[in-house]
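Shown next, in structure tokens, is the structure this report addresses.
A single protein chain has been omitted; all remaining protein chains appear in their positions.
A and B are the chain letters, set down in written order, and residue numbers restart from 1 in every chain.
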Amino acid sequence: MDIFLQQLANGLTIGSMFALVALGYTMVYGVMRLINFAHGDMVAASAFVGLTIYTQVMGEAASLGAVIAIFLLTAVSMAVIGVILERLAYRPLREAPRLSAVVSALGASLVIQNGVMLIWGPRMRIFPELVPQVYWEFGGVVISMIQVIILVLSLVLMIALYLFVEKTRMGAAIRAASIDQDAARLMGIDVNRVIALIFIIGSSLGAVGGLFIGLYYRGITFNMGWQYGLYAFIAAIIGGIGNIPGAMLGGMLLGLFNAFIAGYVSSTWADAFTFILLIGILIVRPTGILGERVAEKV
Amino acid sequence: MNTVQRFGPPLALLVMAFLPFALNPRWQAVAITFLIFSVVALSQDIVLGKSGMFNMGQALFFGMGAYTTAILNAKFGWPMLATIPLAILIPALFGIILAGPIVHLRGDYLLVTTIGFNIVFVQVLQNDLGGLTGGPNGIFGLDPLSLFGTNLTSQVAVYYFAFAVLLLTLWVMRNLEKSKPGRAMHYLREDQLAAESIGINTRVYKIFAFGLGAGIAGLAGTVYATQYAAVSPEGFDFIQSVLFFAIVIVGGSSVSGVLLGVFIMFVLPEIFREFATWRFFIFGFAMILAMILRPRGIVPATFGKIPKFLIKGDSHGA
Partner (left out) sequence: MARNELILTDVTKRFGGLTAVDALSLTVKEGMIYGLIGPNGAGKTTAFNNITGIYKPEEGSIKWRGEEIRGLTPYQIVDRGIVRTFQTIRLFSQMSVAENIMSGRHIKSSQKWWHGIIHTPGSKRDELANWRKVEEQLDFFKLSEYAATATCSLPYGLQRRVEMARAMAVEPTLLILDEPAAGLNDKETLELLQTIYQIRDKGVTVLLIEHDMDMVMELTDYLTVINFGKKIAEGTPAEIQKNPAVIEAYLGSEDDDDE
């Protein structure tokens, strides 16, 4: 029972991080039908950017104010980079066949990933201890303050995003563009603005996710984005690509699955099992658990 | 057919036939790697370029062939060359089995499942399944090539082995172009519905493409195992698949395009050693630019290979 609860706690934490990253994928895919391969690398880059902001800008201060500032500055930086990425690598290919955009996304991924390597070096760096190492114990289960913060903050952000997309005008514009870009354009929606907004939101959430990864795992490497990003994309597919609540659900489920496999079966097989699960879902129910919100042209 | 097109390829092959004698050992090794990776990239072209399937897991089959050879040689004492048939058949079989459930998926999903297969494969290798795959360190200490009882330990021998495999691959691909299955792959790539509606069982040919590509990649794996006398999981992780994928798209679905892509990706960094760390960074930009400027690749596929007796009057090809 202990193992179960412990893995539950771990799973929810990891799941929240997956969910934050998955949201970036699902929003971009929803509107542009594009797997933004660079997203995972942006998440990884966020951790490094956060690290540098901490050391260079904040002078290694770890007060609450400083931490909030680090989060905000990182999110803003990544949002800017995200918009630039879209302008340079994706916008010129809006009308091109899907394959071109896929390759461009891969290229962007390589650029960002290797850009991080060239700037921060190929070796693992240690992420600063921004959150005090406080642990609580509930009958055999250990929960850290970091986990609580990740869980709570992720939940807040996800609810905020959900409300934004469902209740605001801009959110409706995003939903409309997801269903049919051309129709949305004809209805007077500025699709370029919507896309820029998606990248801003997605990159910001991804940035928060990246900082969480740094806080949780402490060791960060320039190529951690690919694997992580792949997992997050799987989460988005599981939940139904293009579906925002789906991405959140998918992320949580994936995190739980991964944690339980690691806990009960073996951590060295966790990846393999996760992918087998994904492949199974794609074959059996390709529209995901909550269903796709992506109109398919017949 | 202008002079370059007519004499270029045979000339290039002639040069490659005598190349090892002009190179020192370090460059011989580079040339062998070029040959091996060209074969894998050409096998990727069969699935991606000719059949239009977003396969990003070709390193899996490459690795399967390499490991088949390694296991048969190291654990069961088979001579290296004797492992070739199985190193082709086992990946080919897996190609067919894995393709079956996924070829109907749409592009992006197919892509992710192939990456998934690749990742599962590498984990299987790393976890030393059945005590056969040797764990993270792989399998080493493989025998050199031996022909009629004599060991051919020189690198030049390996080079000619690799060269022979490349020639075989080119020959098979040429046969493919002038055949019913080969054309079927083009048709289903261009317009799957039209292909089905003219009588082509697209599913069968997609699976065939996967199997054929897998078998050829497996053969390249044997050469790889021979070159290094060892195999290990890192050589076959999904990042390699990404590279093969990119080479075909950026280079273009033609023999020259693919070879050019392999050259840029693997040989050029050897020439410009200082650039090694910048290799992927630059390649990433190249990929983005290539898609914006030359979406069909640097040397795109050409059509219009029809028998001469059909070409009448003043028309001049596609």
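Following the convention adopted for this analysis, a residue touches a chain if its C-beta (ideal position, glycine included) is under 8 Å from a C-beta of that chain, and two chains touch if they have at least 3 such contacts.
These numbers come from a predicted model, not from an experiment.
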item	value
Chains still shown that are in contact with the chain withheld from the display	B
Residue, one of B:N137, B:T153, B:S179 or B:T277, that touches the chain absent here	B:S179
Option from B:F7, B:F272 or B:F303 whose C-beta touches the chain left out	B:F303
Absent-chain interface as seen on chain B, which is shown	172, 175-176, 178-184, 186-187, 190-191, 193-202, 204, 208, 212, 303-304, 306-307, 309-318
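As a convention for this text, only the chains that are shown with their structure count from here on.
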item	value
Rounded Å distance, chain A centre to chain B centre (Cα mean)	33
Chain A residues touching chain B - in the complex, by the definition given at the top	29, 33, 35, 88-89, 92-93, 96-104, 106-115, 117-118, 226, 230, 233-234, 237, 268-269, 271-272, 275-276, 278-279, 282-283, 286, 296
Interface residues, chain B side, partner chain A - complex	54, 101-102, 105-109, 111-113, 115-117, 119-120, 123-124, 126-127, 239, 242, 245-246, 249-250, 277-278, 280-281, 283-288, 290-292, 295
